[in-house]
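See below for the structure under consideration.
A protein chain is absent from this complex, but the other protein chains hold their places.
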């Protein structure tokens, strides 16, 4: 950390800050400039509350130098983490596609979709049993019945299951059915849920909150890692901006930025990221070209009859086309798709 | 709802949409323009999934006409709701101030602050026992021990208690200690928590998520109201924007907008809203001038030693000055402060 | 400036940076930490291109310590600047209100409004003769004929004139008619226009661009000040965010922030800032409570027939009410309105 003193700070003010730094078990190093004095703090600043120094008298600002996350950083672990989900790898040479309906609606709906996405090349099946909805009057998911239908689909198709858990009390149950437990964007900051998930032996798919900075996103991953679960896959799904022509603004810049800063795999969800059927194929191609390790795509045989998210669901035919186009781009960046 | 057909839609396309509208139990009303046909949907559109019409062939867009919330709207209840919290009213003629530390740290800290804010005119005591923190390495609150200290402070000062609950499993315990149960900004979309809180007999303070639209904010209130709890107080606490000189962007425009659209009281939290000690007094004055029903302010005797949020905490002396300035502005808008 | 070296930087890397700092006429001061070396740059960093140090080999980041503006800063000039516009002061004890139509439409329209706003207490008349419009098909202003009508209104009412200039070629003409020359939000970054305006002897009203940070806003003021024109009044008029219920998000937090960082007066335009008639009075009250030095308000006798911005224009009657409410709030913050 760097402490910048105000221009009118006296030597006594500086001494006071230095003393406080030493009380916290760190060392101080002075640098007297023309306009102001700067104090370098030597030691692991992650263990200190920055504000406790920033608020000392005549301190102008306290600037962190280290990144706030440690276990999630590439400095801590230089090689890519490769996460295994029911035999399917994330973070290696291959690009992996997860597909399925927004909500599990019925056995027929789910099995139709599961078979269709499998034959097109998807390697995992997504489907929501617990749905966080903006409106209390909207469909909220089938609950455990939905999880049982997912188990049935897994049995019939062999596809591993990706599904969302919404609170810590349900972690055990959802993890029983899921191969990859999803933390939705609305729960990225839910520290109780993250703590619970840090203690299970299943991989976690952590979606970025729609207003999360990169630091905050990796700090949520740090909750999982520091609690003992190192099977974490990140997912970009769009941020909230002033833009009006997409439901969210899919922020593909995050993908190469995460690759520089972290060892964790990252996939992209262009269905939520754009909210529009007609943008999903080009943005899927772009995600893979940007370096994403996989995709998560919503598929529904009759989008106009879907219980939720119809506007961003592809029909099985269009999904098949998506897989072909994504395959070509993956090859162009020296990766492959199943 | 208004259905706008594409310019090349045929009569058969229009007939297909009309038929679907009628299947959903609504009526359709055609309006043929020069460039395209428009279909008015007659009936309660809140009961229909908009996407199921928007996705029909050759529909260009489906535009909702009604607001998505009902019980929270001023059309439903024209008069202001006045909510009673331990004998203190929100939403009437008076302006009410909640104050206290970000985190409950110790008996001494809490009682010192409680006595100070009471003597300055605060009517309720805030204090966090469960803290949602960005970093897993930061202080996460004293838990139930913190709640017990709040109960002690209430006994000694008579101030009612405002404190946060973080998940549905803890609603019962927190509601046992709290007079006003707070839903933090990170949990505004936590539908499980909202459902649990809709069943208790205590008032709820619902903070706006930092990326919530006004519709989404009122829809979270609608979860509480539709589940049976009509004691809801809203709280603006800053949104996330590109702006860099405040931690968040306190959006005071929301205050008069809520007053137009809803009957619920709304207060403002300039501590989180700005994140800066030196902006809290002017923005508190502005909040009351904009029509807010109250304020929530963080106070700490030694901000530089606070376990959390020191940078946005006022000392008791500065808080006393705030109360005086707020009182003058409240009088100027024909309201009063205790 | 602080140079943070990468954790694997060698002594030779550090020496290379130090040498470059010295070549630029500055001094370097080393601070060797546990994880990395930090170099303090001593001297006026505003004269150095930050990137030229940030891009040296094995530099992790180069962090500016000084603010990028100098003449606009309160450190440079601790006392408030008070700007005189046709005998009306901005930045002193009084709160000044500018009012008038969005566009000058006709002699009758302008004189009606000018007389009405004067009798309600406005001290300057605004009116657009050159209008930057989003649509090429919309009314673009009366041009110099509009300026002549403003001159006529000044003659009849004695109110000084505030009007916008859109490019440097028109500065001389507009400054001939205007007492306060306005730079619109779309032109805040127009450095050619700012350079031209820095050479005239008239005060300038600089509106914040809807995506400008505080630093960028003050840097545009710095263009005017460094070019020789120290008669600058700032104006907050709303920023672009995800929020949907206001046309822009009026950012009142800027007002006290500017007061801390700069000596320049700042006024608020709640008409553009909210874009809604029904929010203008409460947000005007809030602006004054936050510490603004004045307001700029759009008034039109028949908003439904205005050539532009009708939705955010007040009728003269409502404007009169605004003045009364603002007067009460100004008194509460120990200021006065004419």
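Going by the order they are written in, the chains are A, B and C; count residues from 1 in each one.
The rule is short, and it goes like this: a residue touches a chain if its C-beta (ideal position, glycine included) is under 8 Å from a C-beta of that chain, and two chains touch if they have at least 3 such contacts.
Since we're looking at a predicted model, the values are computed, not measured.
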Message: I'd like to know which visible chains would be in contact with the absent chain if the whole complex were considered.
response: A, B, C
Query: Looking at the whole complex, which of A:52, A:241 or A:271 touches the chain that is not displayed?
result: A:241
- line: Checked against the full complex, the residue among B:29, B:199 or B:302 that touches the missing chain is B:29
Task: Specify the residue from the set A:21, A:42 or A:252 that touches the hidden chain.
output: A:252
Message: For review purposes, identify every residue of chain B that touches the missing chain, sorted by number.
response: 2, 4, 7, 29, 31-36, 38, 40, 42-44, 63, 65-66, 75, 240-242
Task: Name every residue on chain A in touch with the hidden partner chain.
output: 211, 213-215, 239, 241-246, 249-257, 259-260, 273-274, 278-279, 282-283, 285-291, 325, 328-329, 331-333
- line: Contacts from chain C to the absent chain lie at residues 46-47, 49, 51-52, 54-56, 68, 132-140, 166-169, 186-187, 189-194, 209-211, 215-216, 219, 222-223, 226-227, 240, 303-311
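Here, only the chains that are shown with their structure count from here on.
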Message: If every chain is a node and each touching pair gets an edge, what shape is that graph: line, ring, star, complete or other?
response: complete
- prompt: Nearest 5 degrees, what's the C-alpha rotation angle taking chain A to chain B?
  reply: 180
- request: Farthest from chain C by Cα centre, which chain is it? Let me know.
  value: A
- request: Report the inter-chain centroid distance for chain A and chain C in whole angstrom, where each centroid is the mean of the CA atoms.
  value: 39
Statement: Chain-centre distance (mean CA atoms) for chain A and chain B, in whole Å, is 26
Task: Could you grab the centroid distance between chain B and chain C? Build each centroid from C-alpha atoms only and quote it in angstrom.
output: 31
Message: Can you list every residue of chain C that touches 2 or more other chains, as numbers and ranges?
response: 241-242
